[in-house]
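One chain of protein is taken out of this complex; the other chains stay put.
Note that the chains take the letters A and B in the order they are written out, and that residue 1 is the start of every chain.
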Amino acid sequence: MKRIALAVVCLALVLAVLGATAGAGPRSYTILLSMKGPGSGNPFWAAVERGARDAARALGVNLVVLSPPAETDVQAQVAILEDQIAKRVNAMVVAPTDVSALNSTFDKARARRIPVLFVDTDATWPHKVTFIGTDNRAGGALGGRFLCQQLQGRGEVAIITGVMTTQSIRARVEGARDAMRRCGLQIVAELPANSDRALGQQVMEDILTRRPNVRGVFAANDLMALGAAEAVKARGRTGQVLLVGFDAIPEAAQAILRGEMAASVAQNPYNMGRFGIESAVKVLNGQTVPKRIDTGTTLVTKQNAARYAK
Amino acid sequence: MRVEAAERAAPGVGWDRLRAALARMDLLLVVLLMMAVLTALQPQFFLTRENLTNVARQIASNAVLALGQLLVVVTAGIDLSVGSVMGLCMTILALATKAGWPALASLAAAVALGAAVGAANGLALTRLHLPHPFIATLATLNVARGATYLLSGGVPISGLSPEVRWLGSADLLLFPGTPLETAIPVSFLVVIGLYLTGAVFLRRTPTGRHLYALGGNPRAAQYAGIHTARMLVLVYALCGTLAGVAGVLLAGRVNSAYPTAGIGAELDSIAAVIIGGASFFGGRGSAGGVFLGAVIMGLLRNGLNLMNVSVFWQQVFIGLIILLAVYVDVLRRRAAQVEP
Partner (left out) sequence: MSEPARVEMRGITKRFGPVVALQSVDFSVQPGEVVGLVGDNGAGKSTLMKILTGVYRPDGGEIWFEGRRVHFASPLDSRRLGIEMVYQDLGLAENLDTVANLFLGRELTRRVGLWRLLDEPAMERRALEHLEGLRVELPSLRLAVERLSGGQRQAVAIARATAFAAKLVIMDEPTASLAVAEAGKVLELIRRLRSQGVSVVLISHRLQDVLEVADRVAVLNRGRVAGVLPGHGTRLEDVVALIVGGLA
């Protein structure tokens, strides 16, 4: 029993230290940023967080960043939001882990007059202040049009899809599919690889076996595109199959520079965080913000990949 | 704690009972200390009605899963499928509601599905003679999750019946208008009711006793004429049933059946069972202890959220608490062996 008591006291001390560092500084507004996953470990969320921190510093607001451990952990995000609502944060900038499962939590925020802004992923909750994020459809179309142009609208192409439960992935696939169909490319395969690198490689091997004439592939994220690049390299066909990914993560940019991938579509996660905090402050100050804020997409090819490769 | 009442009513308080009571006091002490610490650190937020009802609601689905897990662990088994089964039951609940079934019928369908999947686990273990429940339930974990994606098309289904919403997210006002007025989440009352029933079942019924015997020494149970295979099927079926109930509570709380619901939840339920003092070798563990285990996990997460601490720390702390809980148990057992 004494040991347990001791352990709890130790735990309390650690918590006290952590609490003291986390809650420092008397500032006017406290804004919660809750992403789908923690910034450490994922460059995308790290960029969102950086944007949010820069904006918070510039505007003099207190920023609290809390995210669930995994993108699938809806319950953890619900708990985070509920607990922070109980603490009366002034506004919440959220990348929801599910498009509808957090709606009743957002209702609670609304009842306490806490404005809710979405970044990256739009949820079905009708009372949001705004959605700040990539137009994934436009991004997918950008990637699709790149393949159209490179292949001059002729030949067979394939699509590697990701976790189709995710709205953003679906929009990318739809955008790419429409663009490629419109310019006359023939989509001969559309296979899922769960946004996973190893599965991407496996699916690409299958495509190369069943459809040896495929000349271009659009993958709904870079991890799958990188996996596919491995499969193409193993067959000694690097450069003959044009691979287009999405997200422009550093590894993909390096692959583009090496010629193993043709292109990727870059989102602008930094802007998501920055616009998120700026818009929240605007709302708190009684100004209006547009219902939809596009953070834009950029096509990353050999010409500009160096900027993304670091 | 009311949970212990059923156990304390048993006559002949010998050493073991005292020891068991003391063991539970440890956990109670931890809970009280945590609450004291959180009150001290977050005076204006922690003891508010809003926050406490939040914690109670957040605990609910894990507590219900953990109760089912306890039944299985008492027989020296493990059920890895509870999280997936919970997700599957939520999807069925939402689909039935969407198809216009009456609230009660869709509720029954979800819980019955949980029972059926659980029974399938038990039958796979006893009839197919799979070497360890780990395997049967690992298979079910995947099958149920896949079925959830297939049935839902991978998209969340929202719009559950008011009854389910009430179960998962409403508060019940006790003693309204008096100074004793308290708001208790309905889902938490469900948890209390299930745990009281579970405690009586485990400690005060022949079947409950047979479960402990089966976990302590399966041959002893066989010699005593206990139908061990039937027992195991029953236990896994009950565990699945409770996963269904947990699904109903979670769906009611978030008003949605989302396809990733319950991913990793089996590990949380196992953590609560271990922190609650149950043994993986079977034959040991109490409903009261596991309840406190779930409360400890809930308080820890709530406290860290209130203090704006990253979830990574929550994982670290829960891991440490599991280590500590088991280590204390090892110490206690070692002390017990020296005595007589």
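A few remarks follow.
The definition used in the following text is that contacts are C-beta pairs under 8 Å (C-beta built on N, C-alpha and C of every residue); 3 or more make two chains touch, one makes a residue touch a chain.
Keep in mind that this is a model prediction, so the values were computed, not measured.
Within the full complex, the chain left out of the display contacts the shown chains B. Between the chain not shown and the residues B:Tyr149, B:Tyr212 or B:Phe291, the one that touches is B:Tyr212. The residue from B:Arg49, B:Arg204 or B:Arg230 that touches the chain not shown here is B:Arg204. Residue in contact with the omitted chain (choice from B:Ala221, B:Val254 or B:Val309): B:Ala221.
Contact residues of subunit B toward the unshown chain are 10-17, 200, 204-206, 209-210, 212-213, 215-217, 219-221, 223-226, 283-284, 336-337, 339-340.
The working rule: only the chains that are shown with their structure count from here on.
Between the Cα centres of subunit A and subunit B there is a gap of 33 Å. Looking at the complex, you find that subunit B touches subunit A at residues 22, 25-26, 29-30, 33-34, 37, 41-42, 45, 48, 50-51, 54, 57-58, 61, 149, 154-156, 158, 169, 250, 253-256, 258-261, 263-265, 301-315, 317, 320, 324, 328, 331. Touching subunit B in their complex are the following residues of subunit A: 1, 3-5, 7-9, 11-12, 15-16, 18-19, 22-23, 38, 40, 64-70, 72-76, 78-80, 82-87, 97-105, 124, 163-165.
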